[in-house]
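Removed: one protein chain of the complex. Kept in place: all other protein chains.
Take a look at chain A:
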Amino acid sequence: MEGLFFNVNNGFLEGIVRGYKAGILNQGHYASLTQCESLEALCDRLRNFLANEPSLLSTTTISDKATQILIDQFNFLRSNAVEPLYKFLDYITYGYMIDNVVLLITGTLHERDTHELLERCHPLGIFDTMPALCVATNVEELYHSVLVETPLAPYFRNCLSAADLDDLNIEIIRNTVYKAYLEDFHSFVGTLGSPTSDVMQTILAFEADRRTINITINSFDTEVTKEQRAKLFPAMGRLFPEGNNVLAKADDLEQVRLVCDNISEYRSFFDNSSSSQATHDVGDLGVATQLEDRFFRMEVHLNKQAFMQQFQYGVFYSYVKLKEQEIRNVTWIAECIAQDARDRIQDLYQSFDRLYCLLLA
């Protein structure tokens, strides 16, 4: 049934976004990008794909320009959207808003210049009352004066118990809020009906699991207690609830591996028997580092699959994520080239191999 009325409101935007997606770099483009000897050459080729301004010099500028393109496209989509797609697109920005809020809080704690902070904020997550955040000194004040006006208010409500704003708490606040956001997003897509919820809940479930695993691994040997850790896990995803319970008590990587073995898709994350040994040194750190790559690969895979379904909102979310991955890839290539490729050409190609796995259709 959804196919019957979907296009009335969203057909145009879906067409647009699929068109955008066709503009994402493919394997051939990456192959030619990796051949570049200098950043200038890279820019020359990028200008065709990304229509960038000339005079790109550093890797940061490249990624900034690429991000700007994404922002423009997203804003175009958002301004043309109607409910409930509009709300869906808003939800996408909440993640960036959380990051910005945390950044501002951190900066305020250390008494930094507000304007400098605002420049560093992700453009997708900017909201009107953001500069006012700088006056807050504790979470309660923060909540009552500023955040209550923003869509983030319900997420912050849960972490009001955190008395002081110190560095440990800030990181915990960030993750608690993000957890709340994921859960909320998850329930929101549930209300949107079948094809959207199917696609989006798969992606969000993976996102939640990824966070859970990451938090577990990264909180080994830190000040985060196991109770705190358990509170940071989103109450969703395929690992929930048994996996999360085990992870909350896990002490080493082996236990994480056992949990992931229960899910067939996640089993490969800790599989370091294959090609991994060639590129990375064995050991916990090596595995964990590679884990991030595999998460990225999985994410891209899921996002690509979102485009297989029509008449659903998942494509918008997926497009943003894919574009972000593209920006990361381009930055990575630029970084590799900028860091004097001649000496480490072999290394570079291995790094590019990593890229090829993330290539988008």
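In the analysis below, contacts are C-beta pairs under 8 Å (C-beta built on N, C-alpha and C of every residue); 3 or more make two chains touch, one makes a residue touch a chain; residues count from 1.
As a convention for this text, contacts and distances are computed from a predicted model.
Chemist: Looking only at the UniProt record of the hidden chain, which name from "Cell cycle checkpoint control protein", "ATP synthase subunit D-domain-containing protein", "TRM112-like protein" or "Immediate early response 3-interacting protein 1" is the right one?
Modeler: So, among "Cell cycle checkpoint control protein", "ATP synthase subunit D-domain-containing protein", "TRM112-like protein" or "Immediate early response 3-interacting protein 1", the name matching the hidden chain's UniProt entry is "ATP synthase subunit D-domain-containing protein".
Chemist: Which is it among A:204, A:224, A:259 or A:320 that touches the chain not included here?
Modeler: Hidden-chain contact among the options goes to A:224.
Chemist: Which one, A:7, A:214 or A:305, makes contact with the chain that was left out?
Modeler: Only one of A:7, A:214 or A:305 touches the chain omitted from view, namely A:214.
Chemist: By the contact definition given up top, give the residues of chain A that touch the hidden chain.
Modeler: Residue positions of chain A that touch the missing chain: 103, 106-107, 109-110, 112, 120, 167-168, 171-172, 174-175, 178, 210-211, 214-215, 217-219, 221-224, 232, 285, 288-289, 291-292, 328, 331-332, 335-336, 339-340, 343-344, 347.
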